[in-house]
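Just passing along the structure, written as structure tokens.
All protein chains but one are shown in place.
Moving on, here comes chain A:
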Amino acid sequence: MSAVPIDVESRPGARLLLLLPALALLLLFLVVPMFSVFRTSFFPGTSSMGATGFTLSQYARFFSSTLYNSVLLETVAYGIIVSVGCIVLGFPVGYSLARMPPAKRRLRMILIIVPLTLSLVVVVFGWMVLLGRQGLLNNLLLALGLIEAPRQLLFNRAAVLVVLIQQFLPFMILSIMNVVLQIDPVLEHASTSLRATRLTTFRKVVVPLAAPGIVSGFTLVFVMTVSAFVTPRLIGGARTQMLGGLIFDEVLTTMNWPFGAAMSFILLAVGLGVLALVNMLVVRRITRGLHVR
């Protein structure tokens, strides 16, 4: 093989050849199964075994149930709250990492990435130890005299949100760090010399220029949150339901594949809808409104 880079612009054949292995894998193990699931969601009845026909009844069942509708809404709300929480907590970290000398940044990045290498189950059980009735936090609060009896800290929405934010924060930090690395620090000096306070510089220079990274971080975290089911199940208990958990039950416990498939596609469509909306809003701001006032 020659050492000359392949000019993929002028050689579509070469481009296709480079893409082919990954494309084949995705086609075979993602696109084909998804079509199959999509088709399943239009089967009548409660089983896909030998099923035929075409009906929207699975979708109708979902949208006519207040339970499912509220779980869907709640799932989207979780996605938005966790993403926004990650932005708020992750921006300062990502920004300061990007403005650090590379040697200092390396060690800190390892610290941020390490939690991602732990199994999700280990992380969740860790949180259960921390938040349980006999857990560290309860003991600490008791010792400090802030509470008189152990509190139930698990199995509520707040606990689920905290644990989800903890899990997905690294993705947001890395995403924001990467975009801030592209922003010339001199721009912030220029802004300051043009009478801008730190807050103005942040609002009108840093955030707009970091918007692509914030949006991609939002996308990642949102998608991972709405499809989460281990965390809500173990930390949230029976009272906090997310759609991912319901799909899991429907497919693996009830074995109602057509309805599970329909729920999957509703989640997919709503998720894509939210992301499209966010992208549209931000892109519009960048192309039209990113101006002074």
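By definition in this document, contacts are C-beta pairs under 8 Å (C-beta built on N, C-alpha and C of every residue); 3 or more make two chains touch, one makes a residue touch a chain; residues count from 1.
The rule we apply is simple: contacts and distances are computed from a predicted model.
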Chain excluded from display, named as in UniProt, from "Lactate utilization protein", "Sarcosine oxidase subunit beta", "ABC transporter ATP-binding protein" or "NADH-quinone oxidoreductase subunit C": "ABC transporter ATP-binding protein"
Contact partner of the left-out chain, one of A:P44, A:P150 or A:P208: A:P208
Identified contact with the non-displayed chain, of A:D7, A:E148 or A:D184: A:D184
Residue of A:T46, A:N156, A:T192 or A:S216 touching the missing chain in the full complex: A:T192
In chain A, positions touching the absent partner: 184, 186-187, 189-197, 200, 204-205, 208-209, 286, 290-293
